[in-house]
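Quick one: the structure is below, questions incoming.
As you look at this complex, bear in mind that one protein chain is not there, while each of the others sits in place.
Chains: A and B, in written order; residue numbering restarts at 1 for each.
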Amino acid sequence: MENLAAAEQSVAKLSIEDSIEYLKSNHSQAIKLDDRDGYQGVIVDSDQLLDIARVIRDQLGFDYLSSATAVDYLGEGDHMEMVYHAYRSSGGGALVFKAQTDRDAAEIPSLVSVWRGADFQEREAWDLYGIRFPGHPNLARILMWEGFEGHPMRKDWREAYYEEERKPFDSRWPGGHVHRAEEKNVFGKNVSYPPDIDLNRLMDNSEEAVYSSLGLGVDVERIMDKDGFETNELVVNMGPHHPSTHGVFRMVLTVDGETVTSLEPVMGYLHRNHEKIGERNTYLHNIPFTDRLDYISSMGNNHGYVLAVEQLMSLGRKYNPPTYRCEALRVMMVELSRIVNHLWAIGFWLNDIGAFFTPVLYFIQERERILDFFEAVAGSRMMCNYMRFGGLFGDLPERIKSVSNLTNDRVRDYNTMQFLTEMINERIPRTIDELEILLTQNEILIERSMGVGILSAEDAINFSAAGPLLRGSGVAYDIRRADPYSIYPELDFDVAVEAEGDMYARYRVRVTELRESVRILKQILPRLEATAGESIWADGKPGAYAPRVPHGESYGRVENGKGELGYYIVSAGGRGGSSNPWRYHVRAPSFINLTPLGHMSKGYKVADIVGILGSIDIVLGETDR
Amino acid sequence: MYGTGLAKGLRLTLRHFVESYIDDLRYGFRKYHHSTDNFGIRQGTQTKGVITVQYPDEKVAVPERFRFVPFLIVEDEDHPTRAGKDWCTSCGICAKVCPPQCIWIVRGNDPDTGRPVPEPEGFFIDIDICMNCGYCAEYCPFDAIKMDHDYELASYDRTSHHIHDKEKLSKPNSYWRSIAPTRAYDEMLVRGTWEHKDAAKEARRGSASSRASAPRPAAQQAAPAPVATALAAESESATAPAASAPAEGATPWNEDEAKREERRRKALERKAKRAARGG
Partner (left out) sequence: MDLNLQELNATEFPVPVELENNIAITSLSQLYNWGRRNSMWPMLFGLACCAIEMIATASSRFDFSRFGFEVMRATPRQADLMIVSGTVTKKMVVPIVRLYNQMPEPKYVLAMGACASGGGPFKEGYNVVSGMDKYLPVDVYVPGCPPTPQALLFGMIALQRKIDGQSIANGDDVPWYGEGPAEPTPVPVLGPDIIDPRQMDMIRRQAEVAASEMELLGQRELPALTQLVAAKVETAQAATAEAGPLDEDALSVVLPTGGTPWAEAEDIREKRRLRALARKALRASRRASQAEGE
């Protein structure tokens, strides 16, 4: 018995290659190596997917399912594919496994019983790709509405303003006579309505119709509570227009008195087709689009995307990795935007639980200064669009100069390094100190947030939670340490972790991360000074405007402010590579972190729900994409 | 003791409250008087207290790299030979590199020969689509399109205002030099002249024998004095830039016929392949 346990232990420590070997030798009939050019991992027979997934989780120890996404290989093999990236919560690389299915009757067994974190991701795959998942508890559309025609991410589905398969569009040059797309489409859309369309039914916006799609009735239900009192259970709708939902997010609560008995998140109100547009775009086009995912920390979004594309580019012959200065600048920008993100998150979380606007106004002052810096370096306060494949948009300017034809010409004429030094050594630490004085020992805050919204470590891993939500539950999993990238290995910082798993623990994790970010920034400053004058491009000149990316797949992930941000990119362009991604998927932390929301909210009061949502820290641009 | 944390926090808010008045005392009534010096201090890293920008009276000036809506550069009115001429050669790179595809270019054609000429006939930017990413300016090989700093564009009617045509987009080179002097200077160093690349080329071709009297110094005198740091760099780089001019033949109109034919054939092949894949 002991031997068996020991054997299992050793299996759980196998390297990725050995794990694949192990799978192949023990389950040879279900496993086949993915030998396509530039691909990795294994293809699992979809009949046995569930068993293999259990082996991967329990025996091999890949307990954290980072991403599950679908790819439509129309014309490249004519099948649908689900791609899963599983990691060990102790750190290390990914075990990639895939399951293939026919396009017409796409069906792949659901993995929700193995990883509950697959819940929303499978619903998304059903919504956008039309893959059915037998065994899924609630396979309903998640981003589009029930009744929408078709599955829009399929390669043969065309949107209303469809122009061409790929950008750049031919109509723009050389005969680029301007038009507005909606004026060409006389009805504003190119949808054909089925003959049996019942407009009266659609016009029905009674409450029954509104909630029926969620599987909820609206009748007030009389129930007996545990003390024998007769109470009512009713459905309460919060959002999409609600001041506490951090955007256009909707929750449907079933409450028994003040106590929440179930919570159903409803999203898609900001679903702006990021991935569909991303597949029409060239690789370079996508960088400014990633800015608009998590629009609080656009630098982090840029970083994840360029890492993913650089992974693919490194498969080709002509590829120069970014220079040291470039990496240092990237890390500095990402850490600054992490500070911005956490200040914002803490501030608005406090707004939610009642500290209305005082803390957030203090933090926004600091944020404004960091944004000034972003504006001076990258050109825009929020949509930085700063990173490029193998480089950056530009080096730091010598001075943060505000030359303008407007009034107040000479203001803010700072030396950049002096500005940075003052910010990193004085202002930001001072703000974090103030934040702690204001909040950490505040009795009201403690009473309000301790012991509320608890998520255990096992649940956090199983729900694929990421970022402060995961680390607040006692799992010390930070991608900067667990699966390092850029120059993080040589930087000295600690992974923030708190064991309690409640709202207060998440707050503490954010505060610690703020301090750790400052610590990293302090180490970056001398590195920047040492490399001053070095080029940010390996070969001294900026990259091409239409880079071709070799055939293959890659998954680039970074620890963003909100959690693990991953980009799954497939380049399917034949031997020479392609200039447009075949598949561009964003593993959005805000989206997947919402999976445990219903679980975390059960049993708490209605007033706690907004706090729990705030402590997860979502941003809708990323949730709905 | 219960409540101390709360009291500490309240003391901090009190301090913030008092600090804003200390600031008032320090500057006296000058604080809200829009003098650039006061304003600079208030917006700087050392300030405490109120940081409000009294917007229409005083404005946070935008940095040089700031990007809003793009504009096109035309040669200054006082240029001896090319006054008012577009820098844009309608090569189409900005239209191709634009992520939301909001740039439309009509390439100009010579009315006699029907061959394309290096000048756009029409240039449109739909600012309702533009995402201010700055790619067009970044990848333009002729420095002909730049990101403007004028953000005060609100209008009551988008149908008539939000598609910028060539007339509205065009701004003189001197405007660009005034809003971004250091960047304009850096670009000049790479280009080798304050004027358009082609102007220098033409001049070189014209006076190939008398290289010594290249048109650069004259053009430089006409330009506003760049910032002091840039001036220092001037002397060392005076010889360098001519060499860094990119090879000719990068544009469709100065290739020879065979090359063009070759390119056309390749493009057709590519298109056929793409059509086969797409269909």
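Following the convention adopted for this analysis, a residue touches a chain if its C-beta (ideal position, glycine included) is under 8 Å from a C-beta of that chain, and two chains touch if they have at least 3 such contacts.
Just so you know, these numbers come straight off a predicted model, no measurement behind them.
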item: Touch with the omitted chain, as defined above, among B:L6, B:V50 or B:V117; value: B:V50
item: Sole contact to the chain not displayed, among B:I22, B:L153 or B:A272; value: B:L153
item: Among A:A70, A:L139, A:L270 or A:I479, the residue in touch with the chain that has been omitted; value: A:L270
item: Residue, one of A:L50, A:I364, A:M417 or A:I444, that touches the chain absent here; value: A:I364
item: Touching the absent chain when the full complex is considered, from A:R292, A:R471 or A:R527; value: A:R292
item: Absent chain, residues of chain A that touch it; value: 143-145, 147-149, 152, 157, 159-163, 178-184, 186-197, 199, 202-203, 205, 240-243, 247-248, 268-274, 276-277, 280, 288-289, 292, 295-296, 360-361, 364-365, 367-368, 371, 381-383, 620-621, 624
item: Contact set of chain B toward the excluded chain (per top definition); value: 50-56, 59-60, 62, 68-69, 99-102, 126-132, 151-165, 167-168
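The rule is simple: only the chains that are shown with their structure count from here on.
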item: Separation of mean Cα positions, chain B and chain A [Å, integer]; value: 33
item: Chain A residues touching chain B - in the complex, by the definition given at the top; value: 75, 163-169, 171-178, 180, 281, 284-289, 292, 358, 362, 365, 368-369, 372, 375-380, 383, 385, 393-394, 397-398, 400-414, 419, 422-423, 426-427, 434, 437-444, 446, 542, 545-546
item: Complex contacts: residues of chain B adjacent to chain A; value: 2-6, 8-9, 12-13, 16, 34, 36, 39-40, 43-46, 51, 58-67, 90, 92-93, 95-99, 101, 103-107, 116, 122, 124, 126, 131-135, 138-139, 147, 149-150, 163, 165, 175, 178-182, 229, 274, 277-278
